[in-house]
Every structure is written in structure tokens, then in C-alpha cells.
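What follows is a single structure, and I will ask about it in a moment.
All protein chains but one are shown at their positions in the complex.
Chains: A and B, in written order; residue numbering restarts at 1 for each.
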Amino acid sequence: MTDRPFGASLKRVEDARLITGNGRYTNNLYQPGMLHLAVVRSPYAHARILSIDTAEAAGMPGVMGVFTGQELRDAGFGGIPCAWVVPDSDTKTPEHPPIAVDTVRYVGDAVAIVVAETEQQARDATYAVDVDYDVLDAVTDGRGATADGAPQLHDDVENNLCFHWTVSGGDIDAAFAAADVVVTETIINQRLIPVAMEPRAALARWDVAMEELTLWVTSQNPHIARFLLSLDTGIPEHKIRVIAPDVGGGFGSKIAHYPEDSMVIFASQKTGRPVKWNESRSENFLATTHGRDHHQEVEMAATSDGKILGLRAKVWANLGAYLSTASTGVPTILHGLMLSGAYTLPAVHEDVYGVFTNTTPVDAYRGAGRPEATFMVERMMDLVAQKIGMDPVEVRRKNLIPPFTEGHEVITGLVYDTGNYEPALDLAMEMVDYPALRKRQAQLREQGRYIGIGVVTYTEICGLGPSEVAGAVGFGGGLWESAIVRFHPSGKVNVMVGVSPHGQGEGTTFAQIVGDQLGLPVGDVEIIYGDTDLTPMGWGTYGSRTTPVASGAIMGAIAKIKDKGVKIAAHLLEASTEDIEFADGKFSVKGSRDKSMTIQDIALAANTAWDMPQGVEPGLEASAFFNPSNFVYPFGTHIAVVEVDPETGEIELQRYAAVDDCGPIINPMIVEGQIHGGIVQGVGQALWEEAGYDEKGSLVTGTLMDYAIPKAESFPSFELGKTETPTPVNPLGVKGVGETGTIASTPTVYNAVMDALLPFGVKTIDMPMTPERVWRAIRDAEGGH
Amino acid sequence: MKVSITVNGAPHEADIEPRRLLVDFLRDDLGLKGTNIGCDTSQCGACTVHVNGRPVKSCTILAVQADDASVTTIEGLSGNGQLHPMQEAFREMHGLQCGFCTSGMIMAAVKLVEDGGDLSELGIRHGLEGNLCRCTGYENIVRSIQHVVREMAAHAPLEGDEAMEHHRTLREAEEMAGRRQS
Partner (left out) sequence: MDNTSFDYQRPATLEEAFGLLSVEGARPLAGGHSLLPAMKLRVSNPTALVDISRIPGMEAIEQSGGGLTIGALTTHEAVAASSVVTADCPLLAETAGHIGDAQVRARGTIGGSIAHADPSADYPTALLALGATVNTASAGGTRQIAAGDFFVDIFTTALRPGELVTSVTVPSMPPGTGSAYLKHRHPASSYAVVGVAALVMMDGASITSARLVVGGVVGKPVTVDVSGLVGQAPSVEAFATAAAAVEGALENPIGDLYASGEFRVHLAGVLAKRALAAAAERAAG
């Protein structure tokens, strides 16, 4: 076997510029004549705007103008659209003005904008804008906001209820009636702040002469941004160019079309000059979408020997003050349909209530709905295990879906693509020597030390996705992908794709695919993404879709290239097309290996077109679109070992082993990096992170001094293993892996801590499991001593 | 106020407002965009540069405080067309994904290694307290730094050291836990 690019841990092409300080982040960009925009934001969670006095600010040094929501409205800027409206759920879509006009609905809601020569001048002037508010009562919790008498955020949205969505399968009442054991739990899947290291920024250049807009923006999906902007700015789509240059992380928080996009466009049109905006981290905490925020009331029914009979839940999903781009799909389709997890679940029923509150809008955040499902399922599995006195691994084994290669339908109606869960579980158990761990746990307990072991067997839905399903579930676009593979006369290749990676490394891995398939040096292939003028329509990077879906389009284009290459080679080598074979970058006549042409020869020939076969056009370029037939479902087992200090409540994560199956691996180094990062973010939710509001609706965790994202010192080295179960959904058989770490690690660590605390009789702890919460739980369980 | 600051070996004279942060001076006045701003409360470390040879969060120092000082940014780390070993290590060990924390991380890591001290895995992890990353989970950042430490020490990679490292980590964890029992 030669050294194939596919499967090799090649170093990334993205790194050369990023390790030398040459990253092209949006806030680094400069346009001649550029002005700066700063936003005046409401300090109140809920208030009527009585008046806005911009006179003083407008007179400050360098200020070109101060504008309000009404002026944007008058200029034809409409409300920010929600691009995912879940059907059959009575979903309400109240208006979301880019700048509030009469009512502010969350702390951070925009009230006015200042445009000035420098960023400093713009920010200074925001303090001089005088807004008179009539402060109203605010409500911040999703469950409480549906109660009668709670402050109402939007007209025509009674009880702040945006939607009521259900998923049902099997006979849930019978399941509970037949149960030997029912476990019940209230789970708070707490609100999180994504904290991508790069705060958002946007730079708009309105070309007055051409009546064209260029918008550089920190987006995970520039084509979606272009489409949505064409709907609410009045600028036709074909006159808009959106460029996502280097983007410093997204994790879902850079999917949305944000109000600031509209603001900079308006300001550029108004002044005739480019306008840039960038948020500070404090603004990011207020104005960039949050994640999760479910209140879940859950019951699981089981037999006394550990067979799961049914899962029933009521969920209040806090959507924040306005609908963000994908808001309604995250707590419904991406969540409720995954309640079966990796198990055979005979019956399910979930009610999800989407609720508006006076908080920052909530949208996708790494895992987007699946962490909220997986945590629920995995927690309940452990509770069942405890109730019947069975090892939590044994309970899982009893219920794991048996191996399948041709689709397996689960109770929610989803058809999982492929799965082989037990070998992953066995491998993880072997890696940690699970029986030895349990022995050690028992020994340490006798010494008054408390370690805990958490095991999670998961599968998740990603590789969004089949466009028919997208349409059926109310997503406002397709979920297919596109690629153009273009050979230049010299034989070098550009591949233009509709996805938009921002750290995940497809600039490298896609070149590996092309190099591997076409026998090219990987360095001869450059992947182009992120610019709507240069790339075909596509749907961006989120939901672990970039590799499983875009690789399908790339393979489709490659197939066309090979096909055309065969025709040209046959013609030039004077053979029939059936006698041409392609291997290692060469087209050869079968049985006559010296009669061959390299693909570079073919590229030159096709581009000069001096001698082309009949009916074959010049050029060596192919475009393909790939609409996957299904989502893909990576899976695996994660195991964590923690030690809890019962005196202080401190938790030490001692070991973390992860076995993940994402099918064939293009670049092991990059896949491992995705898993490392995903694990750490999920542990952040379990142990440290929570976005907290006070009763007035102020975000009390307003900076990185209060909101604790994980640090290096809190982690051991990770132990990674893998199994490889391809999917038939795309030609390479690959599944996504960008979110699996996060989805699995939160319940893995949570269950480990609860396992450690079993001797104390602790039943539940709300995340994050801070030392105080752990200490109190122990104290309260011990009867207050 | 008039200041003279040497940046990456080049002297600069400027007349700037006292409230101008060093990071804004570097990025906007000198056009050195490699240093990034990731927060506004001095936690994240993305803005780390070297001032008079020490690692400093350039968002927490006024440019006027750096008057007569010598500053090195990520742009000044490589020389003669050659990358600094730490930059090479980050690429070799996949110590970055989106890259936004990377400049500050590399600058901090360079000093962590140059200063010596505890360069065990645990020591490195503690040494990164002032630098946040949301993408990598830190694992490969630690490996990048260990790569440099190894290269410096032995000029050759050790065999099987990943496994040795893991077991040592476990032992250290046990010792730490044991120490808590008083």
C-alpha cells in the first residue's frame, strides 16, 4: 500500500498563515475610507423606548451620523428573518427589527448606531446617546414565561409561547403502565455562551456606482447570509457578495444573520463609505446567540431487568427575545428526534414548548439539540441502573441497537444509517480496564476516597442533510452541497465548495481527497471557500456537515473529471474509452502501460483544446451537487474517571477515554483535534459554564471573569480509540465528527460525578457541578450535617 | 504623548493618546494585525506579546507604558525566513484550529519554555492558565510545547513517550489526591 493522502495525518495548509500572525480575520480587514460603527444597546431587559436624543452624540469628534431603528425601517430594512420555522407546531414568528423601534426586549438589544471615523470615536459617542426608557417587568426563565401573568414580549404571542412541538412513537401510556420501574428527573440543560475566541465583526462596502454590496463577515455560512440579506435589505441577491475570510471559531454562534449585518450595510449605503463593526467580548456575551437552555421534566419506564420501555418528557426551550436564524429547529428536530439514542426505545413522547423570554436569542451551539437529547437519555439510563441495582454499562448493553448496515428505523421515525455500537463500547471498556476501575473504586471507598466512573454510549445525527427532509421540517433552504473541480492548464487544481470551514481543516482534508482520487500531489490542489462570488451555492459549515456532504459533491465532480479525462485520453492515445484505465494520476491503455498520459497532460490538452474528441467541450472542469439521501450517525462510547473531594466539592477529571466511529478517516490528526476540542467544551457545561440572569434580566455572567470556559490545567491527556463503520450515504462513507465530543462528554462527566457520590445518596445536582453545588448535595443528602 | 517603542527590532516614534492600549497601537497604528483581541477583561491571553522579554497581555498595558521598551509580536518571532521552533511545533502537532488564540498562545508558550521551571505535562498545563482556547481542547497545544521541550533537550523524539506521559499523569493525579488526605 502506497502512502495515500487519504488517511494520512498531513499537516494543515491553513497553518502557514495562522502561526505567523497573517490570519485574515474580519476585524483585521481594511477598506479605503472605512468608517467604524458602534452600537448603543439597551441596559434594560424589557422597556418601551420613549425617546432617543442623538444630538450630542452626533456632534462629537469624528461622528458621521447617529441612526435609529426607524431610520433603518424607512430605508427599507426589514425584520431579520427566521430561516427555520418548524411546521405543525403553531409556530409564531414575531418581527425582529435589526434595531429596536418601540420596544427593547433583552439587555443588549440595539437601540441606535453611531458611525464615526475611528472605533474609539464611535464607542465614545455611544455613551452620549440619550435614551429615555419606560422600564417594564422582565421574565428570563423559559418555564416561568409561559405562566399567565408573566410579562409578554410580543403582541400575538400569547403566554410567550412560540411553538408547541411534539414527537410521538409507540404506545407511551402502555409502556408506563407495563413498567416495573419508572425513574423521574428534572434536568436543567443550562444556558451556555459559545465564546468563540474571535468576537463577531462585519465590514460592509456599498459600491454606489455598481449598486453592489460586499460584506465581509464572521459567518459560518456566507451563502445563507447572502440569501437572507437579499430578503431584508432590499438589495437583490445577485448584487450581494458575502465573504467569510478567516473566521475564529463559530460553534453555531456565527450561523445567524445578525442585526449588525444590516446595520453596517445601512451605514455604508447612507455614507457612501465602507463601514466596519466589531464587538467587544462583553458585547459578544449580550449580542451573540446563546446555546441550550432547556428545562426538562423526564420519565423513563423500564423492566426490572433493565429493558427500557419508554421515555416521556416535557421540555421548555428558552428561545430568548427573538427568533434567530435556526432557533426553532434546534430544540425540536435536532433534539426530539434523537431521543432513542443508541438504544431500542419502544415508545416515546415529548412535548417541546419554545418560549420567548427577555434574554439573548438562543440558537445552535455545538451539538445543537443533540446534547440536550443525549444528556437526557444517558442520565435516565444511569438512574434506571441505580434503581434496579444493575451496572450502568450492563443496562446500556441490554438496550443497544444490534449492528446494522442498511438503515435502522427508530421510534421517532428517523432511519439511522449504520451502527455497530458494542465493539466501540468493548474497546472503551478495555482501554480503561473497566473491571479494574470498579475494583479500585471499591478499595478507595474504604479509604474514604470517592472516584466515579461515567460511561456513555451515544449516537448522534449530523451531516445535515437530505433536502427533502429539510423542506419537510421547515428549514428555509436545502441542505445539499456543491463543488467545482477546476484544472488549470498547468495541471494545478482549484476546488470551490459551498461549505465554509473556520478551523476544522477542510482546506487540507478536501485537498487530500482530491489528491488521493486523482493521483495529484496534495500541494497542487487548493480549496476555495467562504466567498459567494467564487463558490457555488451551498449551505455552510455547521451540524458536522462539511465533510460528509461536501465530500459527496467533490466526489461527484471528480467522477465527471475522470470520465472526461478518459474520453480525452482515449482520443489522444488512439484507443477506445473501454481500454483506458486511470490509476495514480495516469490515464493508460490497458495492457500497454507506456501508452499513458498524466492527468496534467490531459489538463493542458483540455485547456488548449487543440485536438479534442468529437462532442467533448474544452476545459477540464466539473461541477456537482450532492443531496445526501440521509443524515449520518456517528457513534461511540466515552468513559470518564473523576475523583470528588467531599470536603470541598472539588472535582478532578483524572481520565477521559473516547472511542468514536465516524467512518473512514481522512486525516487522523484533524479528527482527533475535533474530538479533543469537543470533549473539552462538553466538560465545560458539566463543570463550569452557565449564563445566568438576575430577576431584572441582566446577564450576571457578563465577562470572562465570571463565565468560566475550560482551561488547560483541568484536563488529563485524552485517550482516544476508534472503530470504523462506513455509511452508504456518501461515496467516501464518512460521517461527521465535529460535535460528537461535546454531545458525549457532558453526560459522561456528569454521570461519573454522580457515580462517585452514590455512597452519599446524592440524587441530583444541577449543572454546572460547581464545588459548592457538590458540597451542598452531599450535605443535604447526609441529612444536613 | 510622544513615545518611542521598538517593535520587532524596528524603532517607532509616535504621538498617541494615553488611553491607547498597546494592542491597539500594534494593530492599528503599526498595522501588525497578528496579535488578536479576544476579551476585554484580561482573561483570554490572545493578545500576548513580549515586552522587554516578558510575556504581557498587550490589552492590559497602555502604549505609553511601553515607551522606550522593546516589543516582540508574533510577526517578529520568526527570523531570516525561518519559523521559530514553537511555530513549527504548533504546525507539526496540530496545536491550532481556527488560529485566533494562536499568536498569543505561541508567544506565551515561547516564554514558558524559555523560563524553564516545571515543564512536565502538568507544569505546562498550569503555565497556560493565562491563555484560553475554545477549539483545540488544549491537548495538542500541550503536545506542541512538549515537542519543543523534547527537541531542545534531546534533539531527537523519544519513543513511546505519549504512553509514558499518560501513565505519569495518572500517577501525578494519584499523588495529588493522596496529598489531599490530611
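Throughout what follows, a residue touches a chain if its C-beta (ideal position, glycine included) is under 8 Å from a C-beta of that chain, and two chains touch if they have at least 3 such contacts.
Please read these numbers as outputs of a predicted model, since none were measured by experiment.
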Identified contact with the non-displayed chain, of B:Ile61, B:Ile106 or B:Cys135: B:Ile61
Footprint left on chain A by the chain that the document does not show: 123, 280, 647-648, 650, 688, 692, 700-701, 703-709, 711, 770-772, 775-776
Residue numbers in chain B that touch the chain omitted from display: 1, 17-21, 24, 40-43, 45, 48, 54-57, 60-62, 64-65, 67, 108, 111-112, 127, 129-131, 180, 182
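By our rule, only the chains that are shown with their structure count from here on.
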Distance between chain centroids, defined by C-alpha means - chain A, chain B (Å): 28
Chain B partner contacts - residues on chain A that touch it in the complex: 9, 11-12, 14-23, 25, 27-28, 120, 195-199, 246-249, 251, 280-282, 447-449, 502-505, 643, 645, 652, 654-655, 669-670, 672-673, 675-681, 703-705, 709-713, 715-719, 741
For the chain B and chain A complex, residues of the former touching the latter: 17, 27, 32-41, 43-44, 46, 73-75, 77-78, 83, 87, 90-92, 94, 96-103, 106, 121-122, 124-126, 128-129, 131-142, 162, 165-166, 169-170, 173, 176-177, 180-181
